[in-house]
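Coming up: subunit A.
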Amino acid sequence: MHFDWVLIERTVAAVGSVIVFVVAAVALKNDWKTPGIENQVFKIMLALLAIGGIVAFLAGIDVLGRFAGAA
Partner candidate 1 sequence: MENRDPVVHLDRNFWIVTAVFAVLSAISVWYFGTFDFVALLPESAAPAGDIDALTRFLLMSSGPLFVFVIGYLLYFTIAYRVRKSDAPDAIGTQIHDSHSLELWWTVIPTIFVVIMAIFSVKIWYNIEVAQPTGGIAVEAIGHQWFYTFRYPNVHGEIPDAMHLEVGVPVTLHVTSSDVIHSFWIPTMRIKADMVPGLINTLHFTPLNPGTYKIICTEFCGTLHGDMEKQTVVIEDHAHFTAWYNGWVAKTKNASDAIATTSAGAIPLAGGSASAGQALFATKCSACHKIAPFDQKIVGPGLKGLLDDPKHPNLVDGQKATPENVAAIIQHGYKGDMGAMPDMTANGLSDKDIANLVAFLKNQK
Partner candidate 2 sequence: MAVITVPDGHAHDDGPDQLYVETRELRLQGFLLFLVSDVVLFCSFIFAYLYLRNSGQGWPPAGISRLDVAFAAFNSMVLFGSGCTMHYALENWKHNNFNKYVACMVATIILGVTFLGGQGYEYTTLMLKDHVTWSGSGIFGASFFTLTGMHGFHVAVGVIYLSIILLQSIHGTYTKDKYFGLTAGTLYWHFVDVIWVVLFSIFYLI
């Protein structure tokens, strides 16, 4: 039973990172108004998490990372 692991990994990564991006963006929108230091830090982290989602998505669909180390 030969799975094409790479394909599975890429699809799961792509789909998963879309979900992550959406969740992070929604959470960021909801918490936008909350006061308090820790909430500010949460907002920054959620934003970076969203960026992480985008990066993982692009890596998943082999747009980024194709020329890794080509320099």
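The working rule: contacts are C-beta pairs under 8 Å (C-beta built on N, C-alpha and C of every residue); 3 or more make two chains touch, one makes a residue touch a chain; residues count from 1.
These made the cut because all candidates are chains of the complex that A comes from, given by their letters.
Since the structure is predicted, the reported quantities are computational estimates derived from the model, not experimental observations.
Candidate 2 is the one that touches subunit A in this complex, out of the options 1 or 2.
The touching residues of subunit A, counted against candidate 2 in their complex, run 5-6, 9-10, 12-14, 16-17, 19-20, 23-24, 27, 37-38, 41-42, 45-46, 48-49, 51-53, 55-56, 58-60, 62, 64-66, 68-71.
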